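Okay, so here's the structure we're looking at.
A single protein chain has been removed from this complex, and every other one stays in its place.
== chain A ==
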């Protein structure tokens, strides 16, 4: 069958563009294009721009046309790397497609809310350039700066690990449920078939004059 859409098209160059700039301790990354299996795996969102002074990362996705599972993994990986350095990571301006993808994968909170130890990035942005005063202040007491940082690091790590574990468990549960449902369906049809067969045999036996439920004299 030949249709208009049947001809091979010229391969469209898959493209993602990234630009990053610092506003004091906040690294703002503007993404545009498709963040998908063809572009996402080789993309390192952070390494080029992350500095020792970076405390916040804001990824602006208003220019992103499409994100698939691989693209989402790239974002989650970047968030994980940030968490490991005690940096909070937040996504801004997701389009409806990305919002939907985050909703169905349960990652909305992870990506849209900044880490609990820090004030929301929006506050800092609206209050002008954020300075070094916005260092996390979650751990009170006579800790040194290094200790405090180490504790925060650890806490972020545990939180991230817990998220990963919860995610994995959910996946496993999903799969098991799927398998159980499928199995139940097969069982149903098998039972159906067995019933039919039994009825059939009964009919045939009745036709032969030997009704099994009513043994003759």
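We adopt the following convention: a contact is a pair of C-beta atoms (placed from the backbone, for glycine too) under 8 Å apart; a residue touches a chain by one contact, two chains touch by 3 or more; residues count from 1.
We take it that contacts and distances are computed from a predicted model.
Between the names "Acetolactate synthase", "Arabinose transporter permease", "Sarcosine oxidase subunit delta" or "ATP-binding protein", the one given in UniProt for the chain missing from this structure view is "ATP-binding protein". Checked against the full complex, the one of A:21, A:183 or A:206 touching the unshown chain is A:183.
The chain that is not drawn here is touched, among residues A:58, A:101 or A:152, by A:101.
Mapped onto chain A, the footprint of the missing chain covers residues 1, 3-9, 11-14, 34, 36-39, 66, 68-70, 73, 96-97, 100-101, 104-105, 171, 174-175, 178-179, 182-183, 185-186, 189-190, 192-193, 196-197, 200.
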